[in-house]
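Just passing along the structure, written as structure tokens.
Left out: one protein chain. Kept in place: all the others.
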Amino acid sequence: MAHQKFAYAPAPESRAIVDLAPSYGLFIDGEFAEAADGRVFKSVSPSSEEVLAEVARAGEADVDRAVRAARKAFGTWSALPGAERGKYLFRIARILQERSRELAVLESLDNGKPIRETRDVDLPLVAAHFFYYAGWADKLAYAGYGPDPRPLGVAGQVIPWNFPLLMLAWKIAPALAAGNTVVLKPAETTPLSALFFADVCRQAGLPRGVVNILTGYGDAGAALVAHEGVDKVAFTGSTEVGKAIARTVAGTGKKVTLELGGKAANIVFDDAPIDQAVEGIVNGIFFNQGHVCCAGSRLLVQESVQDEVLDALKRRMETLRVGDPLDKNTDIGAINSAEQLARITALAEAGEAEGAERWAPACELPESGYWFAPTLFTGVTQAHRIAREEIFGPVLSVLTFRTPAEAVEKANNTPYGLSAGIWTEKGSRILSMASKLRAGVVWANTFNKFDPTSPFGGYKESGYGREGGRHGLEAYLAAADVPAGGRGHGEGEGDR
Amino acid sequence: MKAPGTTTRLSVQKTYKLYVGGKFPRSESGRVYEVTDSRGAKGSGGGQDGGAWLANAPLASRKDARDAVVAARKAVAGWSGATAYNRGQVLYRVAEMLEGRREQFAREVADAEGLSKAKSAAVVDAAVDRWVWYAGWTDKIAQVVGGANPVAGPYFNLSTPEPTGVVAVLAPQDSSFLGLVSVLAPVIATGNTAVVVAAERAPLPALSLGEVLATSDVPGGVVNLLSGRTAEIATPLAAHQDVNGIDLTGAGPELAAELEAAAADNLKRVRRPALGEDWTADPGTSRLTAWLETKTVWHPIGV
């Protein structure tokens, strides 16, 4: 962009605010400890490939120790008056606000996402989530799950790398508010913010064992899910792993909620507010490098406005700034890992091989780190892999439709059902489309909006259960009218 | 009825059939199995166990299950798209029809479960009342479990429950009619369609229920009733990619675990069995909410 008249000078956020130790242990029973077998792994900044820190790699013995610590803490924690539990959560929310700049920089370093997003989206939502559920802790009897809803026990929680701290908040806040204790495993490529959260718990004076953090790989997650001391499993990640978890817990008494993949249709009608629709399309697929389970990865545009929308979209994509995640003007940061980059690259190549037309704006990508330019495929049909498989990267597949019925049919023609977008100025069409789309979240004339009060979760193979709002409590409470053994995992709604 | 000078009238026996897609087919396999009463062999039924022969019930196959799923899927759009008020009226109509057949069901339940006449009559009355209870829920559950979410921004945000889709229901083995009604009615009250596997040894009240449903304005395919070996029918249903949920109430622990694992292939919503469920207790709403998905819709608020 140097050839432009008004070229923005680098505006890097200082990383001095983050004090990274060379190595970190597992956070078990209120203390950091090495893994039982001493194994470690490195967390790498995806924008520079620099090693940020060495982190303990949890194994089965560590899982067992953490679950036992959580079990031990459960008795006192669940017996605390709700108001007291709530006060701990309020403290955590406030400390997160105080340390939000530090955590935003850390998250951008470890994840590769732009500071603009960690600063303006992730961290405010993280604090808000704790603040919201803090208030529920002493009001559970009014949540609609019976007069005396009980916590489940120890929650084993496995979270992904795309929103490390936000997913932690989605998991831990309702669990603690409801009186459960947790063992949480962050993703292996983004372990650091969860470890900093452990320090937030220390500052808040949270009793030991209530929150335990196990950094590690999929084997640790699998061991956690399978551990017999775990009463509740919550997972956000791929549909493939979600299915494996559902198999693991079959026949046990563990309650499960799963928030999995998606292939959302973002549907643009010819009477849409075009400029805002283009913003919504861009936000829908390029927000967080497209590493978003609810990303609007399939653009369904009405044929009569296809050219207009695509021209506007390409023009807009040319203004996207790809680069240093810590630069305050960066719109698209680094791809989270080499593996993910390889997956995106392979699927994009499949798109070309299958005959779709590939387009990307001219943009210089940094030499080191993992990068993928924002990319658009036109001429895509429902039969293309790039229209069916979750790419989880900044790659948009454009399909067309002629009538609302065709749009619904194509939008729903997927095993997923997490989210969908509708763009039209006609109110009755919005409501009609919204009721026909098989998706847990429908954004009409907006996209990728999140709020602690708003339930989030999928239909079909996008998982079950909801996070956020009153509905999100259900995942962590034993409903009064379902006998203990009868806790299924299909209860996407509330039990009263 | 005895007429003077004649022998005892030979009764006309009913051929029990499956109820699939609004029709009454035999099993495509041509198989039947012997259903006996449970007097003298309570809880273990079966001719070999000494019960008296009641009927030959269709021994449904995996292909019958497949056909039932097709019928149930076909019925989803119309039934889930019907107004909640309309569904409530249809369900209430079922109760009306049941009321008129109380004696028949009381007899079948008495045979099936070895209950006294008074007890079986009470069970049937409770089942009729349960239909009425669920009929009233159709247009209330959305208000109870849905609502506006006060998001921090200029957005209208509303969560509403929607039916999950096609639900396979393994009816309880211990309560051939009240239990059946208690698991089936909430599935369809919420706008889902059902493929029901009747109690293996006591399927006759369930098959008779099909006759009631067929004359109660319930569209064909909304409820499909299969009789046979629970494990044999449930296995393909649990693995079926076009089934969205499965109620394992009628499965024992081992079978339930197997079915739950199979159900993971397309992430079906699963309701696990509970030991010793009391079918006369207040059912609560958990059987309604088990088959509902929460949809949250956002829209900006601006001029």
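In order of appearance the chains are A and B, and numbering begins at 1 in each one.
Here is the rule we use: a contact is a pair of C-beta atoms (placed from the backbone, for glycine too) under 8 Å apart; a residue touches a chain by one contact, two chains touch by 3 or more.
Assume contacts and distances are computed from a predicted model.
Asks: For the chain that's not shown, choose its UniProt protein name out of "NADH-quinone oxidoreductase subunit E", "Deoxyribose-phosphate aldolase", "Membrane protein YndD" or "ABC transporter permease".
Replies: Missing chain, per its UniProt entry: "Deoxyribose-phosphate aldolase".
Asks: Could you tell me which shown chains are touched by the chain that is not displayed?
Replies: Within the full complex, the chain left out of view touches A, B.
Asks: Hey, which of A:273, A:361, A:379 or A:415 is the one touching the hidden chain?
Replies: Of all options in A:273, A:361, A:379 or A:415, contact with the hidden chain holds for A:273.
Asks: For the chain left out of this view, which of A:71, A:150, A:328 or A:385 touches it?
Replies: Touches the omitted chain: A:328.
Asks: Since one chain has been left out of the picture, which residues of subunit B touch it in the full complex?
Replies: So the residues of subunit B touching the missing chain come out as 154-155, 300-303.
Asks: I need the residue numbers on subunit A that touch the omitted chain, in ascending order.
Replies: With respect to the unshown chain, the touching residues of subunit A are 4-11, 116, 120, 271-276, 279-280, 311, 319, 328-329, 425, 445-446.
Rule of thumb we're sticking to: only the chains that are shown with their structure count from here on.
Asks: CA centre of subunit A versus CA centre of subunit B: separation in Å?
Replies: From the centre of subunit A to the centre of subunit B is 37 Å.
Asks: Give every residue of subunit A touching subunit B within the complex, in rising order.
Replies: Contacts found on subunit A: 128, 144, 239, 242-244, 246-247, 250-251, 258, 260, 415, 430, 434-435, 439-446, 449, 451, 453-457, 459-461, 463-464, 466, 469, 471, 479-496.
Asks: Considering the complex alone, what residue numbers of subunit B touch subunit A?
Replies: Listed in rising order, the residues are 144-145, 149-153, 155, 157, 159, 161-162, 164, 244-245, 248, 253-254, 256-258, 260-261, 263-277, 282-286, 288-300.
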